[in-house]
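For reference, the structure I am asking about is given below.
Rather than the whole complex, this shows some of its chains in their spots.
Letters are used for the chains, namely A and B, taken in the order the chains are written, and counting of residues starts over at 1 for each.
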C-alpha cells in the first residue's frame, strides 16, 4: 500500500546573483523616480491604465519588455530568475505596468509557439514597441483544462468571449487560446479586432478587460499538443513568477509598517516597542523570509526547467505559501497603521487590493494545494 | 457615573410603571394624532410628554422611569404610526452627547441642547480623535486657550462622522500642557457653524467617505459651553466613551446566519460551481464561529436581561471584527473571477455603513476598519487582560509626566 514519495532533487541556488542585484537596483531607481506612492495614487482613477513613460523606460530602455525573450528574437535572453527580481520590485511599488501580462504571460506563450509566426510579434514585443496580452482570465491556473470559450473556424476567424484579461487594455496584440477545428490552438489576434470592455477592478493598479471576439481574424500560432504545452508553460511561468511579485509586495508592507511603528508614539512610547506588535512583526518577518525561499525556488525551477513535475511542484508550493503570506502582510500593514491605513491617501490600500487580487490570480492557494496533492502523492479522501 | 445610563437596570425612583407610560403615550397620540401632526411637532410633543427617553428626568424628555419601559412607549407609538426620530441618523447625539450632557451639563445646557438633539433638529458629532491621538486619545494636541469669556481652539480632529451635517460637536481639547496628559483636558460643546471650523471629507479605502477631518482654526467657544470642570475633560470623555462601547457591544437577539456569514453562505448555496473541498471546510469553520458568536452575544443579552451583566460583552467586538474580516476575505476568494471586480470606486458620502447593500469587495475592505474603529482590537485585548483577567498593566511612563514633555 505504501507508495514512494518523490525523490528530493537538488535545491536551486536561492540567492541573488550580482547581475540580479544590478538589475534590481536599476529597476528600483526608475520606480523610485517615476512610480512613488503619490504617482500611483494619482493615476489609478484616470483613463490611462499605466504610465506609458514609465513603461518606455522600463520596457524599452531597460529591456524588461523582452527580458525572457531569447536574444535571437531581439530580447534579453534572461531567465525566470531575473524576471522574478523585476517582479519583486514591481510588486514592492504596486507599479502599474504591463510586465506580468505582456513580458511574462504573453511572451511565455509566444515562446512556446516560436516555430510559427510568433517570432515577429515576439520581436516587436521584446523591443518594447508593442505589448501583448494572453487572452485568459487572470484566474486561469496551471493544470486547467484548455479554454473552450473562444472558437476558431477553419478560416481562422475567432468568436467568443474572454473575461478579466490582464494587461489587454493598451495591448496591440492578443494571444488567444481557442477551440480550433482540429482541437486546441493558439492564435494571434490584433487587439483592434476585438471589442474590449473595462470592468471596475478590485486591484486599482492592475486593470482588467473583457474581450469579445466576433469573427475576428486570427493567425494560427500553435495547435494541438504544442498549443496546450505553450499555454501550460505560460501559466506555470506566470504563477511561479507571481510569487515574486507577492514577495516584493509583502516585503514592502513589512518594511513600511516596521518603519511606521518605529516613529509613531502613543502612551509616551514608540508604538513599535509594544511587545504584542513586535511579536506580530517578527512572525511576519519570518513569513516573508520563508516566502523569499519559496519564490526563489520557483524562479530557479522555472529557469532550469529540468523535470516538468518538479517545476509544477515548485510553482505550486510557492503560490500556496506566498499568496496568503502577501495577503497577511497587507492586512497587517493596514491594521498596524491604524486609522491612517484605512484612508485613501495612504498607499497601504493599494497593496491590500493587489495582494487580495493576486491571491485569486493564476490559481488560488487552495487550487495550488490540490495540484500539489497529485504531485507529491498525497491523494484526497475517496468519495 | 451619575445618569450615564450605561446599564439596563437603572432608572429613576419615581415609581413610574408600564401602565403610566402607556397612558401617557395614548394621551400624546390623542393630543397630536400622527396623521395630522407634522413630524417635527410630534417629536417635540413627544419629548415634552417625557416619552423621548423615559429614564431621563422629567422636563428633559423623560419620566424618571426605569429604562426598560422605553420599549413600552416605543411600541405603543409605533403601533399608532407615529414618526420616530430616525435614530441611526443622530446616533452620536443620542448615544454619546446626550448622556454626557445629562451627567455633566449645567441646567442651562441640558435645557438648551437635549430637546433639539433628540428630535433631530440639531445633529451632533464628536471631535475626539486626532491624527496623533488614536488609541492614546489622552495624548491629544488640539489646544484650547482661555481668552476672556471664551476659549480659542486650534487643532485637527479626524474620523468624525456627520461633521458635515452637524450643528454641534462634543469636543475635547488640551487646556493645560504643563500637567500630565489626563489632567490637562477640558470638554466642550463646539458650534460647528463657527467660521474657524473647516470640514473635509476623509476618503476611505472603499472609495467612499463616511468620515471627515475637521480643522479648527481660532474657533471661539464661550465658557458657557464647557461641559464639566476645566481639566476634568478626560473623566467626562470616559462617560461618553463608555456609552459608545455599550452601544457597540449591545444589541438584541439575532437570527442564525445574520451578519457577514449570510452573503457567503448564500453564494455557496446558489453557486455550486464555485465550491471546493478546501473552501468548504473554511466556510464551515467560520459558520461555526459565527454561530458561536451569535450564541455568545445571546448569552450576554440573557445576562443583561436578568440584571447580571458579565464581562463577556467586552469580547464581542473582538469576535465580530475577526469574523467580519475572515468571512469577507473568504467570500472574495470564493467568488474567484468575480472577486477581482469592484462595484464602484466613486467617492460618495454614505449616511451610515451598509455591509449588505454592496459587494464582497466592499465588505472585505470595509471590514478592515472593524478592528480599528471604536477601540482597536489591540486595545480591547489590553482591556480584557487587565480588567477581566486582572493581569498587571505594563510599565507606564506617560502618566506622571507633563504632557509637553512626552516624546512624540
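Note that contacts are C-beta pairs under 8 Å (C-beta built on N, C-alpha and C of every residue); 3 or more make two chains touch, one makes a residue touch a chain.
Just so it is clear, the structure is predicted and the values come from calculations on it, not from any experiment.
> The viewer shows one copy per protein chain type. What formula describes the complete set of copies?
Copy numbers over the entire complex come out as A x2, B x2.
Here, only the chains that are shown with their structure count from here on.
> Between chain A and chain B, what's the gap in Å when you average each chain's C-alpha atoms?
For chain A versus chain B, the centre distance works out to 43 Å.
> Which of the residues in chain B end up touching chain A in this complex?
Touch list, chain B to chain A: 129, 131-136, 139, 158-159, 202-205, 207, 276-279, 325, 329, 332-333, 336-337, 339-345, 361, 364-365, 368-369, 371-373, 376-378, 381, 394, 396-398, 401, 406-408.
> Which residues of chain A touch chain B in the complex?
Chain A reaches chain B through residues 45, 137-139, 163-164, 199-204, 208, 265-270, 274, 276-277, 327, 331, 334-335, 338-345, 348-349, 352-353, 356-357, 359-361, 364, 366-367, 369-370, 380.
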